[in-house]
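Encoded as structure tokens, the structure appears first; notes follow it.
All protein chains of the complex are present and in place, except for one that has been dropped.
Lettered A and B in written order, each chain numbered from 1.
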Amino acid sequence: MVLLEVEDLKVHFEIQDGWVKAVDGVSFSIDSGETMGLVGESGCGKTTAAYAITQLLPPNGRIKGGRIFFREPDRVAAFRKEYDWKLKDSAKGRRNEISRIKSKLDELNRSGRKSAPEADEMRDRLAALTYSFDLLALSTRKDGSLDDYNEDIRKIRWTQISMIFQGAMNAFNPVFRVGDQIIEAITLHEDVDENVARERAKELFEFVGIAPDRIDNYPHEFSGGMKQRAMIALALALNPSFVIADEPTTALDVITQDRILAEIKRLQEQLKMAMMIITHDVSVVAEVSDKIGVMYAGLIMEIGQTSQVFKNTAHPYTAGLLGSFPSVKGERRRLVSIPGFPPDLVSPPSGCPFHPRCQYAQSKCQEERPEGVAVEPGHISYCHFAEELWEKLRRTA
Amino acid sequence: MRNNGKKNVKSKKPDARELQEASMKTFKRILVAFRGTWKIYRRSLTGVTGLGIVLGFFVIAITAPWTAPYDADFKAPAVDTFIADYATRELPPETNWSLVKGLTSSERARPLERVMIYSSDEGAVISYPVTRGIGEETEEIGIEIGNPTIIELPAHASYLDYTHFYRSFFFVLSANEEGENATSTLYEYDYDFIYLREHEIPFVPLYSSNLWNGFSQLYQEGRLALAFADEHNIWLFNKRPPDITEPGIDGVAFKNSLSFPNATVIGNPLVVDGDFENGSMLIVPTDVGIKAYDLNLTRSLLTKKVINVSIEGLKWESNYTLDGEEFEPLTGQDMMIFQYPYQPTTALGKESIAVATTDGRVVAYDRVTGNVTWQSMPILPGIRDFDIASLHSSPDNMIIVGTTGERGLIVGLDPETGRVGGNNSLFSTVEGYLNSPPQYVIGQYRYVFSTDRGTIYLATHELQINATFSAPGGGAATPVSFLGNIYIEGSRAGNYFGVITEEGSLFVETLTGVNIAPLPPGTYPSGNYYPLGTDYEGHDILTQVMFGTRAELMVGVVAAFFSVVIGTIVGLVAGFYSGLIGELLMRATDVMLSLPYLVIMLLFAAAFGPSLFNIIIIFAILSWAGIARVIRSVTLSTRKRAFVDAAIVAGASEMRLIFRHIGPNVLPYAFLYMTFNISGAIVTEAILAFLGFGDPNAITWGMMLQYLQISGHSLDAPWWLLPPGIAITLLSLAFYLIGRAFDEVVNPRLRRR
Partner (left out) sequence: MAGMSRYVAVRSIQTFITLLVILTLIFIMFEALPAQPQDLLQTTPGMQPSQIEYMTRLYGYDQPVSKRYLNYMFNMLTFEFGISFSQAEPVWDILSDRIPRTILLFGGATILAYIVGIYLGALIAWRRGGILDGGSVVISLVFYNMPSFWIGLIFLVIFASELNWFPLTGWYDPTDNLPYVVDVLWHVSLPMIVLLLLSLAGTVLLMRTAMLDVIGENYMVTAKAIGLPERKVLFKHGARNAMLPVVTSFIIAFVFSIGGAVVLENVFSFPGMGALYIDALYELDFPVAMATLYIITLLVLLGNFAADLIYGYLDPRVRI
């Protein structure tokens, strides 16, 4: 079942010199229980894309387009896709369809068949037509800015989607006890006694491998690794169905990194929650994700199952990215870095943004933004020459 | 690099070209650094605004003498600042009316009740009641002249005088017949011109004494004395007015006479007294000298009332010589005065009799002994020749009225020394000759007098012309006379003067309580335009604000500079010697920070006396702590940087390290905090000045507001209240904004906000 579907997301930031097109049309989906890794260099828009889901953008961020469907029932999604294909962008057609379905529903209501499967279908169709599972529709204002503290979004935050933050060092408020911050999250969303919440916090601590009596400590009394574990405990506090981990290991030493990754793996196995791991570290992704999205300059370059992307690389950028990291498997090869620098996102290159650095670039790359090419089932590369290059780039395992 | 440079300096002297190149390099480096700073700085809108404001104030400070509408010590002329309550009344035409006189009531407060004029031609007196009414100009409660009463006087009445002592008395003198054996009659009237009695004088007087009245504290008894003289005779009239214990009895008049067969009386005699009980004297100027006689008072043994007054023998005689040299006294009515010094420090009995001489001197004789106590030839800056016309006495000074060329002259002499004030400044000259004695305005420490040009002057007790008046229709026909005071409830009390105008009407105007300064902005009768109005003394506010900029900038910049120097040195040392010395210095800094500095500044300002210099020093001493802290932390971080280590290795001395290597790095911070401190110093100066600890000799915005407060206009003169405060706020804000903008240059972390 698809848990999260991001469709053509565009997030831009307003700065003095213009607009930073941090995310400029990104689509992906994550199934329940699936872990997706979003990789790319710093500044490629991966964090922005993830933060747009829980709507934690800085005040100058604007949603310039796209939809984020969360926990949309499969049938609704199917209807939605059907309508999108059928109605294209015709607003009038959509309005007509909505009124038609509404009248049908009314008819069913009047005839006392409210709970008939037919009525359910109509309701699902209506939901699909009105995009009622789109998180962005809940809180985007006319100018594209987000109503940060929208009630509906607030209810989804942490109960449904929680996060493990990049800088766990500072993710806890230094003036409150760590335990209190977990208790705060629990009591905020659940109508439970503080003692109950406290017990839960202790359990969570135990679960992530911290002594339960440490919940009365302040953040500054924790080590870096402990803070990251506490962060995980906090993220799990309300048993969310989806966890976004933003660079969960970046600030940690190698040994702690390893432990935290192991911890995350264990969670996936035990709790069966969906995860999205944002990182620049390909090795992290390789270890824990089922699926990988490679981002560059605000766009997805390649997306697919981890093994597909790693083995049957179908995009020159992915190839470059993989080439610049040492292999996890310990195989020896020369590290090759990609020549040139990531583009300025205020005025990104025309066509494929990677073309100035791409050794396979041709004139077409400058002119047209590439469409996704499905090289394998579920493996899409956004390259004009994906088919041709696929064989060339495929790694010899 | 630095190391090499240093060695070169030691080993051989650099030649001029090298030096020049080095200095050019430094200059270029500074220029580049400046440009870089400016590039970042100019992005801050507030910073550029602040800089603009400060530059504007600098321009104002420098150009104030040319751009300000008036001079720094300009005061609005009296014609602008003075509005007087007045009343006029048409007089019966075609009569030569003499001086206006004011009649005050017999009550203790003695408000003006009537004004009186008389005509010797017609032998009549017109008396107008003075009442409260609506003033003609001020339209506030003021003076009103009522309907007159006309009193017929005896024929040929040539003299009229009056006194008030519990009740007023009028004396009218009238010559009986012409010729060799002519006599005259002194008529006595009471307050309401009711005839009381008359006295025969066996001659026709040429001179009359001051109408003197006094009161004995010891015997609770009042006296009146008046003497008349012709060339060889004196006739003294002495009277005890009725007192409260004996209502109805208007007292016995004692008459005495003296004759001078061998001498000629040349001026008005004087009736003087010491402490009244003893020492009453009659002083007569004759052509051979001044003759002083004791007046002997005989008292009833029972009631202690005076039952007789007689002229005793000659007490002293003094001829007109000084150090063996003769001088020529002025003759006439005002040749001689009696001066009783009012200063409480003067012992009793130090009164002087003063005589003016024809060569411009004043000679003072001791009342009791007749010895010359001083003689004075006044030195008046800028005036070479002058002639004395008359002498007058006032509670403050002896006053010489004279002429210098075409101008009238009025000079004040210290009664004890005969000097013209402390620095020969107690004089004024006016257009035309004085035609009235300078009359002392009670309670106002001023004099009123007029000239033959018909202008009426009001002078301060230092004889500086304070205001000029003129009667409507071109001027006064008679000398001005001070009439008295009228108390008006709910309004101001006024001292009134009166003249008869050239158009033949009675004009009465007040001198007091009608300074209308502070003036609101506008154009005034003198034609002057005061864009922001004036203060209480008539200083143009805009001019003061503009000139005030100089002191403010000076105090702000200098005080801040010194505080920054102290703070920087403390911070550098504390940062560099981070051991015990540094720790001690930082503790001291913390203590300084927790001192209520403004409160302590007030203490110092009170104790060291008010001056701009002291304010600067006090500010510098108390305001360095904040800077020291910042400089210390910058020093600490700079020390860690590699190049300092390099310098240490190269063997630089500690002083060199601090000032050559670390100094340049802390300099931006020192400058930054200097701008903040300038802003603080400006406000601090204002506060000290406002609370009365400012420099009274400087024009500062704080002093302007202090004067506003102490003159009691803080609630009713917004044009005076607002400009200095706005100027302080603006200048302080401007420096503060510069600081904030510069802060962004120095601390790039702040730039994004």
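Simple rule for what comes next: a contact is a pair of C-beta atoms (placed from the backbone, for glycine too) under 8 Å apart; a residue touches a chain by one contact, two chains touch by 3 or more.
These numbers were taken from a predicted model, which means no experiment stands behind them.
Only one of A:104, A:189, A:259 or A:394 touches the chain withheld from this view, namely A:189.
Only one of B:19, B:32, B:62 or B:600 touches the absent chain when the whole complex is considered: B:600.
Considering the complete assembly, chain A touches the hidden chain via residues 54, 56, 59, 148-149, 154-159, 162-163, 165-167, 169-175, 181, 184-185, 188-189, 218, 220, 234. Against the chain not shown here, chain B presents residues 590-591, 593-600, 602-604, 606-609, 626, 679, 683, 686-687, 690-693, 702, 705, 708-709, 714-715, 718, 721-722, 724-725, 728-729, 732-733, 736-737, 753.
The working rule: only the chains that are shown with their structure count from here on.
In terms of their C-alpha centroids, the spacing between chain A and chain B amounts to 85 Å.
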